[in-house]
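Here is the structure we will look at, set down as structure tokens.
Heads up, one of the protein chains got dropped from this complex, but the rest are sitting where they should.
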Amino acid sequence: MRSSPRRPAQRSGASWPLKLAVAMGFAFLHFPIAVIAVYAFNSETSAFTFPIKGFTGKWFARTLERGDVLDAIGLSLEVATLSVLLAVILGTLAALAVHRERFLGRDALNLLFNLPIALPGIITGIALLSAVRLLELEPGLLTIVIGHVTFCVVMVYTNVSARLRRLPRSHVEASMDLGADALRTFRLIVVPGIATAVMAGGLLAFALSFDEIIVTTFTAGSQRTLPIWLLNQLTKPRDMPVTNVVALVVIAVTTLPIIVAYRMAEPSGDGAGR
Amino acid sequence: MGTAVLVAPPAGPLRAASDLAYRRPRLVLWMLLAPPLLWFLAFYLLPLLALLGQSLLTFDEFSMTVRNVYTLANLQALFTDASLVDILERTLCTALVVTAACGLLGFPLAYYMARYASGRAKAWMYVAVMVPMWASYIVKAYSWTVILAKQGIIVWMLGALGLGDALDAVLAIPGVGGNTLSTSHLGRVLVFTYMWLPFMILPVQASIERIPRNLLLASDDLGATPGQTFRNVILPLSVPGIAAGSIFTFCLTFGDYIVPTLVGPSGDFIGTAVYKYQGAIGNIPQAAALTLVPIAVVATWLWLAKRLGAFDAL
Partner (left out) sequence: MPSTRTAAHETRAGNLPAGALAGTPPDAGGAGAIRFAAVSQSYGDNRVIDSLSFDIAAGEFFSILGPSGSGKTTCLRLIAGFERPTAGSVILGGVDVTDVPPYARDVNTVFQDYALFPHLTVLGNVEYGLRMKGVAPAQRRARAREALEMVELGELHERAPAQLSGGQRQRVALARALVNRPSVLLLDEPLGALDLRLREQMQVELKKLHRQLGVTFVYVTHDQGEAMSMSDRIAVLLGGRIDQLATPRELYLNPATAFVAEFVGTSNVLRGALAAAVGAVAPMVSVRPENIVVRALHEPVPASHVALRGILADVQFHGASNRYKINVDGSVITAVANNAAFGEGGAAETPSVGTPVRISWASSSMVFLAR
């Protein structure tokens, strides 16, 4: 029963309280990042104080001179590159295996390949530590990479799986029907179909590996990747300015691959044949 | 012409391999599956199971070693040991509060993005949500320590607005406050909420977007006010998205051990306790027993979320 004459439903715009809430929400999301950006230019050494007294760019130069920073960045890059390479191979194989056809245990395998990200990082970390001890490995680059590969595989696996689900089976059958054997079909039809998904998964895995701290602390031994270096810096307040600069650079470096990966995994005008 | 029933094959081992694959599809499956499966078994599943098995062993406190004697003591301690119960409670409470906060704060953004934003504005909003999501975790945590510090921004701002006393009053509330803002429960919840907010926004946004327009038109056609449509149509249909987002906010809070060390009152979370036990102390059995809790809780939460349709929303 309509109690009063009403305007037809309109979506002409949101109410102002909603708009205010949205503005505040976005401000909240970007506030800490902005703070880092600002403090990176702070002229004072004790960077905890506010308001900012003056601005300078000298900390950027100072950071480049710091050997420990460069070592940490180098190690993180090394770990990320190696992990992604391995993860791409293992993750793509896993996705291809699980998403070909139905078989007994398929759901369980799907769960297994998602577990390292589904379960909290401490569990992955402690499992890996247990593995390292069982296999009597020396904590170092190898063990860090082993840890990172395990969850990087999940990134590649989910991306490639999602793409495989969208590729019609008839394309593979059509290729075989026209005379291409299994290997040629894989090379000519499947690989072009999943290429961007593999790359997107790889990029996401790279960013994840570069940023990872929880699992790494379990398997790093005395090595310091960049996140571990940052964590240590929290106990050194006088080093704050350099920390701020590094933090800002890290944000910039990890954000870019994400945006690129996002565009790759969702191409507009995807020609799926229909 | 079409006289041959079989097409003359290019000879070679690759062709032979393909033919074999046709006759034995299971073989191909195993060949593809073996490397990743072996990796996961060797470096994840089996060590994890071995570790959990250790929770049944005894830790001799006097010699600080693990003895091969089976006992349920470690598991029992989870229920009986006051300090352990304390840890579990603290972790669980924080996770629930953070989930609620993320839901409340994130819903308006998600709603706006789904229903009122379009085209380029919407794309920019996506980026605006994803950038903080993917920005380095440790950098974000670090940034908050700076912001919440006694000489930091928030305290300064509140002081400038004359709200310094209000802040002290809030900090005096037990269970919410603490000695300073950065050692208060409020501060810790604030940081957690910030960390996981994008993980709540995106699934909820996707969920609301998936509501067919004609449902809203039908609701209007049947005489509902916008408020009624919201309560009776939009909100229930966005539950899968909220459930999906809650998986992240809950599970990530539950397993975190960096933020509780940096922000908030002293007192361990499950993560910090596990780290301590297996570290210097070497009490692996107790650490393993503790690890069972997040596994069980996360599994339960995932099961609940699945019932609410979260996996269809992801």
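Letters A and B name the chains as they come in the text, with residue numbers starting at 1 for each one.
Assume a residue touches a chain if its C-beta (ideal position, glycine included) is under 8 Å from a C-beta of that chain, and two chains touch if they have at least 3 such contacts.
Everything quoted here is computed from the prediction, not taken from an experiment.
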Handout entry: Selected residue (touches chain absent from view) among A:Ser175, A:Thr217 or A:Thr243
Key = A:Ser175
Fill in the blank from the handout: Touch assignment to the omitted chain, from A:Ala14, A:Ala162 or A:Ile189, lands on A:Ile189
Completion exercise
chain B residues touching the chain left out here are 1-7, 9-10, 18-19, 22-23
Handout entry: Residues in chain A touching the chain absent from view
Key = 168, 170-171, 173-182, 184, 189, 192-193, 269-274
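Following the convention adopted for this analysis, only the chains that are shown with their structure count from here on.
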Handout entry: Distance from the mean Cα position of chain B to that of chain A, given in whole angstrom
Key = 14
Handout entry: Of chain A, residues touching chain B in the complex
Key = 1-2, 6, 8-9, 11, 13-14, 18-19, 21-22, 25-26, 28-33, 35-36, 39, 47-51, 89-91, 93-94, 96-98, 100-101, 103, 109, 112-113, 115-116, 118-124, 126-131, 134, 146, 149-150, 153, 157, 179, 181-184, 207, 210-211, 213-214, 217, 227, 230-231, 233-234, 240, 243, 247, 250-251, 254-255, 258-259, 262
Practice task
Give every residue of chain B touching chain A within the complex, in rising order.
Solution key: 7, 9, 14-15, 17-19, 21-22, 25-26, 28-29, 32-33, 35-37, 39-40, 42-48, 50-51, 105-106, 108-109, 111-112, 115-116, 125-132, 134-140, 142-147, 149-153, 156, 194, 197-198, 216-217, 220, 223, 225-226, 229, 251-252, 254-258, 262, 270-271, 274-275, 278, 287-288, 291, 294-295, 298, 302
